[in-house]
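Structure record follows, encoded as structure tokens.
A single protein chain has been removed from this complex, and every other one stays in its place.
Read from first to last, the chains carry the letters A and B; within each, the first residue is number 1.
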Amino acid sequence: MHTRFEIATRGPGLYEFTRDVAAWVSHNTCDEALLTLMVQHTSASLLIQENADPEVRSDLTEFFHRLVPPTSDPTMAYLTHTYEGPDDMPAHIKSALLPVNLQILVISGRLMLGTWQGIYLFEHRAAPHHREVVALLR
Amino acid sequence: MHTRFEIATRGPGLYEFTRDVAAWVSHNTCDEALLTLMVQHTSASLLIQENADPEVRSDLTEFFHRLVPPTSDPTMAYLTHTYEGPDDMPAHIKSALLPVNLQILVISGRLMLGTWQGIYLFEHRAAPHHREVVALLR
Partner (left out) sequence: MHTRFEIATRGPGLYEFTRDVAAWVSHNTCDEALLTLMVQHTSASLLIQENADPEVRSDLTEFFHRLVPPTSDPTMAYLTHTYEGPDDMPAHIKSALLPVNLQILVISGRLMLGTWQGIYLFEHRAAPHHREVVALLR
């Protein structure tokens, strides 16, 4: 059983889609299974993160912006792949540092997330994008 | 087939639980399978790492402490989520940088780990915690 989630983004940050995933899973299994998610891009990531305080998400975005600044920052002048602007190569680096895949156990038809865990797409590009996440339930 | 491993931690560092996982796997399969582990927290990680020299683990802990210092460090003053103390938001950042999931192939009932690979929980908080890792064998 597979599907595809489409997530519209408007700049860097975390976009939650836990409910969409939970709804699809609960309609398609009432038993034990493994859910695998995979983002089909090299400039966005998947993340399981804290779902309570929005400041966790803005702090995460800011940390990764400082760890991997745009190529307009003098410390990043050594980067050569800059065709699509100053956020191009930093987005590829963040997509190497952060997960392309997530696995979530499904038991009795329910995602086995911890109390404070949500499922997020982490957008690394400045321009709006439509992101594709493929999902497999087995 | 699923189970839950509980790991008691006493401050930042790597806690090995390879033997517990190998024992559970060997009791529950004699064939080819996929083991998936998932930590149910956003302030601890899972890691496959070198299991020979303990200095590898202390060096790893120190590297991540320097890459993501406590919010009491002036370089981290921009972080806003500090309710639970100076190690709160850095723990969330480390849990984004390091794996929430691990997959290990099982062939002939045996974990296909390399010679020097062990399975670890990486604790990011200073206070003692009880950590939950869910496991699925399929």
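Going forward, contacts are C-beta pairs under 8 Å (C-beta built on N, C-alpha and C of every residue); 3 or more make two chains touch, one makes a residue touch a chain.
Here the structure is a predicted model, which is why all the values come from computation and not from measurement.
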_Of A:His2, A:His27, A:Arg66 or A:Arg110, the one touching the omitted chain in the full complex_ = A:His2
_Can you tell me which of B:Ser26, B:Ser58 or B:Ser72 touches the chain that was removed from the display?_
B:Ser58
_Residues in chain B touching the chain absent from view_ = 32, 34, 47-50, 53, 55-56, 58-60, 62-63, 66-67, 97-99, 101-105, 107, 112-117, 138
_Residues from chain A at the interface with the omitted partner, ascending_ = 1-2, 34, 36, 38-42, 67-68, 78-81, 83, 89, 92-93, 95-97, 99-101, 103, 132, 134-136, 138
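By definition in this document, only the chains that are shown with their structure count from here on.
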_Mean-CA-position distance for chain B and chain A (Å)_ = 20
